[in-house]
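These notes are about the structure you will find just below.
Of the protein chains in this complex, all but one are displayed in their positions.
Take a look at subunit A:
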Amino acid sequence: MADTARLDTGAPAAPGAVTGELPPLRAVGVHAGYGDRAVLQGVDLAVTAGRITTVVGPNGCGKSTLLRTLGRLLTPTGGHVELGGDRVAGLRPRELARRLSILPQSPVAPDGMTVRDLVERGRHPHRPWYRQWSPEDVRIAKEAMESTGVADLADRALDELSGGQRQRAWIAMTVAQQTDVVLLDEPTTHLDLAHAVDVLDLVVRLRAEGRTVVTVLHDLGLAARYSDWVVVMKDGRVRAEGPPADVLDATMLADVFGLDAHVFPDPYDALPTVVPTGHA
């Protein structure tokens, strides 16, 4: 934890760490990278249950790498990841997929695949190999489409949909997977503001259903508005973490992003608002 320097001393520690209760997802001294290129340089992070945790940081800081390592898409070269106290490295693929889902950045489906087809794939880890469909799978896929607002699009092909609709369909698939932990890698990439907000409203809904969500976001304004906990990364390390209002300030932006910005509380709801003024 030595290099997890908290910029804001007032930030409360993660409740999991205080109460001793097991965090649903935890990274312990994680190092990871691609080939010879080390990206994560010892990351310690305890994700709190039932919260939206958002990882922010400049391009190339290791946000996606951290998320991929947490979701076991990437094997750490050092340290380990725990899911509810179990090391993910030791879990069988299906077991892991019943407890944690990860939606990668800009996923691609085969041409002509319908929303319903896609959402039903979310039932894959729950279905034994000898069985095609159970009425329960059908019901859960239907509910997932309803709760994500894509039920009307069920028989439309994914490639006919707008970017926002498509992203909601992918999230519906992870909802149908019924995992307690959901990781979303830049779910708002390539979306205009209205669609991005649509998707993030959906993320809030996942939290309301009791899920633990970890996302990566680029937009600091959206991160401030939609996160319970913000993790700031730079150069493969966690530089700061805490509630958005405590973490997002002008000093941090200059230090981590090299960005000169005014940060002030929104007059309506007091959430931090970031207005860039130039480069530091």
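Here are some notes:
Assume a residue touches a chain if its C-beta (ideal position, glycine included) is under 8 Å from a C-beta of that chain, and two chains touch if they have at least 3 such contacts; residues count from 1.
FYI, contacts and distances are computed from a predicted model.
Hidden from the displayed complex is a chain whose UniProt protein name, among "Anti-sigma factor antagonist", "L(+)-tartrate dehydratase subunit beta", "Transketolase" or "Iron complex transport system permease protein", is "Iron complex transport system permease protein".
Note that of A:Leu25, A:Val81 or A:Ala109, the residue touching the chain absent from this view is A:Ala109.
Touch with the chain omitted from the figure is made, among A:His31, A:His80, A:Arg98 or A:Arg225, by A:Arg98. Per the touch definition above, the residue from A:Pro24, A:Gly122 or A:Pro272 contacting the chain not shown is A:Gly122. Within the complete assembly, residues 68, 71-73, 93-98, 101-104, 107-113, 116-118, 120-122, 124-125, 129, 132-133, 135, 138, 141-142, 154-155, 174, 177 of subunit A touch the chain that is not shown.
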